[in-house]
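One protein chain omitted, others in place.
A and B are the chain letters, set down in written order, and residue numbers restart from 1 in every chain.
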Amino acid sequence: MTSSYNIIGLWQAWLNSGNLLLSAIAVLIYAIGVMIVIAIFSYMFGWAERKIIAKIQHRHGPTYVGKYGILQNLADLIKLLSKENIVPSNANLRLMQLSVIFILSASTFLVLILPFAHSLQVANFGTGLLIVFVFISFMPLAVFVGGVSSGNKFGHISAQRSVLMLLSYELPMVLVVAAAAMLSGSFNIQQVVLTQASRGYFALLMPIGFVIFFIAMLAEFERPPFDIREADSELISGWLTDFSSPYYALVLFIDYTRMFLGSLLVAIIFLGGWSGPVLPGPVWLIFKATLVALFTIIIRATTVRMRIDRMLRLGWMWLLPLSLINLILTYIIFVA
Amino acid sequence: MEFGIRNGKVMVIMVTRINIGPVHPSTHGVLRLVADIEGDTVENVEAHIGMLHRGVEKLVETRKYLQSHPYMEKLDYVSPLAYDETYVSAVEAALGVDVKERAQYVRVIELELQRVASHLLFLGTMCNDIGQMFTMFMWTFEDRDMVLRLLEQATGERMFYVNMRLGGVNLDLPKDFEENCIAFINREEKRIREYEHYLESNPVFMERMKGVGILNRDDAVELGVTGPVLRASGVQYDVRKNNPYYVYDRLNFEMQTEHKGDNFARYKVRMLEIKESLRLIKNALRMIPEGDAIGMPVKLILPAAKNREVMVRREVPRGELMMYMIADPQSPYRLSIRSPNFVNLSALEYVARGCKTADLFAILGSLDMVMGCVDK
Partner (left out) sequence: MKIEREKLLEKLEQMKKDGYTYLVKITAVDYVKNFEVLYFVRDIEKNDDQVISVDLNPDDVWVPSVMEIFKAADWYERELYEMFGVSIKGRRIKKLLLEKWDGTSFPLRKSFAWNSEYETEK
C-alpha cells in the first residue's frame, strides 16, 4: 500500500513540479494508464453485455473462443481489422473519420480529467463539471457530421434525429448538474465528491435528479431504449451504416468508451465517486461505474425502443419540468 | 430540396426518397420499400415485390395433382401445414373424396398448432421491429420450437410436413401425443399470460403500439385485408365461424375481434387467438373419436376429377386463403391462389402514409406477412 502511495506521490510531485517536461511526462503516463483502464473496461463490458443478454434471452452467448467465450470480442476485433475498408463513392471519408476520432478523443479526454481518487487527477479545474458537459454536448454534433458525411440516407435521417435528441435531453441534464453544483457549492468535481462524502450521496439527496440524469445519460450515449440514432430495425445502423472494418471496430470501441464515461459520471456525481470504506478509491469508483453499466445492460435487454417524437415529448413534458422542480427543491431544502 | 405548398404557404420541403430493402433487418424476407420521407414522417410508401416469385400457379398446371403438393408448403414457410391442407382440400373437392371423421379432428388439431406457432413468430418479430432486440424473439422461438416438436411427433417432419393425404392424413397422432400436447398447452397458456403482462405493463411498448397505423372498419373492408388484420378493425369475419369446415362448428370457440384497428389491436387479436387455439386444441383432443385417419397413398394417377370448378376457403394464420381451381381429370387446369399476405401488404401503402419512419416498420411488423406467399 505504502509503496503505491509513494508512486502516486512521486507522480504528483512531477505533475506539480512546474517543469513543463516533467508535467508532460506525468500527464502522458497517466493518460496511458487511463487508456489501459478504458480498454480493459470496454473489453470486459462488451463480453459481459453479450453474456448477460444471452442469459436473459435463454441463449448461451459466445462460448467457443477462450474460457466462457471471453476471447470472442478479440477474435471479432481481429476479423474487423483484417477486412477491407469500403468507402461509399459519395461519402466524405475525411469527415467520417474526423467525427469518429472527435468522439473518441473527447470521451477519452473527459475520462482523463475525471478524478479517480482524491490525489489521482491530472488537472483539478475549478469549472470541471462545465468542461465535461460542454464536451458532451458537442458529441451529438459529431454524430451529425458523421451521419451526413457518410452519404447514406439512413445516415441523414439518423443525423437529423441526433440533433432532435440533443434538444430533448440536454437541457434537463444540465439543470440537474446545476443542482448538483449548487449542493456542493462549486463546479469543481473534487468538491462534488467531497461534499457527497460529508452530506451523503446526491442520489439520495435528490432522487428525481438522479433518475433524470440517468435517463439523459442513456440518451446521450445511445443506449436502449434511446438508441434512436442507430436504431437497428429501422435505420439499419443509422449514422454507422457506412462505417466498415477498422472504423466499425473503432465505433464499437467508442460505444463502450462512452458507456464507461457515462457510468463514471453517474458514479462521480451521484454515487459518491471514490469514497467508500476499506478499499482504495479507484477500486470503489470502478466498482460503482460497473454496477451502473450492468444496470444499463438489463435495461437494454428488456425495453422497447422509443420513437423520436415521443422522446421529444418525454424531454420537454417530463424531464425539463421535473429537473426544474428538482433544482428548486434542492435549493429550498439544502441551500436556503 | 424542393419547393412545395403547405397550408397555403410556399415552403421548402425536404423530401428524401429512401430505399428500404430487400436487404434490411426488418423487411421479413425480400420486400423492397421505396419511401418518401420528409423529416421523420413518411409521405408516401411504395412496395416493390416479386423477388421471391417462383410462378407456383404456373408450375402447378404442369404437374399431376399430388406432385405439386409440397410446393404449396413453400408458399408460406411459417405456416406450411395450412397451405398443404388447403390444396389437398381443393383436390379432394375436385375428386369428390370425403375426409374420414378422425382425420378431420387430426387436421384441426394440427392446423391450430400451426396457428399457434405462426402467431408466436409474429409476436417475436413484431417486438424486434419496434426495437426490443431479440429478447421476446428468443422467448417466443423457444415456445415455437415446442410446437414444432409436437408437430414433428405427429407428422414426422419439423418444417415442411406434407402430412395431408386425400381423405385423411399421412400419419395418425402417436399414442403419447395427447399427453404431451396437454402438457404443452398448460405451460403455454401460462407463458402467454406472462408475455402479455410483460408487454402491456411496459409504457414504451404501449406507446409504440397504441394509436399507430390505424385502419378503421370501412377502410379495412375497402382495402380487402383479411384475417387478424381485418378482425382487429372490428369486422366479424372468420372463415372458421362464417363458413365452417371440418369439425369447427362442433368445437366450442369464439371469434376474436378488436375494434380500434391500430397496431395494438392487431397484436391483441393474435394473442387472443393463440389462447383460443390452445383451448380449441384441448377441446378437440377431448372429442377426437377412435378409428382410422390414414388417407389414400400418394399416386400419380388418381380417380378422374368429378367437379370442374372448385373453390376452397380456409382461415390460415394470416387470414383467408382461397384456392380457386379449374380441374382437369388428372392435373389442375388453373389454380388461382388468393394469398392473405398479398392483400394485407397491399394495404400498407394506405396505412403507412403519414406515419413516422419508426412506425413504418412497426406497421409492417403488425401486418405480419411472409414474402414467399406474397410473391407466389
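The working rule: a residue touches a chain if its C-beta (ideal position, glycine included) is under 8 Å from a C-beta of that chain, and two chains touch if they have at least 3 such contacts.
Keep in mind that what you see is a predicted model, and the values were worked out from it rather than measured.
Participant: Please provide the labels of all shown chains that the missing chain touches.
Facilitator: Per the contact definition above, the missing chain touches B.
Participant: Just one of B:64, B:210, B:260 or B:334 touches the chain that is missing; which is it?
Facilitator: B:334
Participant: Out of B:37, B:274, B:343 or B:369, which touches the unshown chain?
Facilitator: Selected residue, touching the omitted chain: B:343.
Participant: Among the options B:109, B:204 or B:223, which residue touches the chain absent from this view?
Facilitator: Answer from the full complex: B:223 touches the omitted chain.
Participant: I'm checking contacts with the chain that's been left out. Which of B:199, B:235, B:251 or B:312 qualifies?
Facilitator: Considering all chains, including the one not shown, the answer is B:235.
Participant: Looking at the full complex, which residue from B:48, B:74 or B:279 touches the chain that isn't shown here?
Facilitator: Going through B:48, B:74 or B:279 one by one, B:48 is the residue touching the chain not shown.
Participant: Provide the residue numbers of subunit B that touch the chain removed from this figure.
Facilitator: These residues of subunit B touch the chain that is not shown: 48-51, 53, 55, 57-58, 62, 221-224, 235-237, 242-243, 320, 322, 324, 326, 333-334, 336, 338, 342-343, 346, 350, 375.
Here, only the chains that are shown with their structure count from here on.
Participant: Subunit A to subunit B: how many Å between their CA centres?
Facilitator: Chain centroid spacing, subunit A to subunit B, equals 44 Å.
Participant: Spell out the part of subunit A that touches subunit B in their complex, as residue ranges.
Facilitator: Those residues of subunit A that touch subunit B are 53, 56-59, 153-154, 156-157, 160-161, 164, 224-225, 227-228, 231-236, 300-310.
Participant: Over in the complex, which subunit B residues touch subunit A? Could you list them?
Facilitator: Subunit B residues touching subunit A: 16, 18-19, 24-26, 37, 39-40, 127-135, 137-139, 142, 202, 204-205, 207-208, 356-361.
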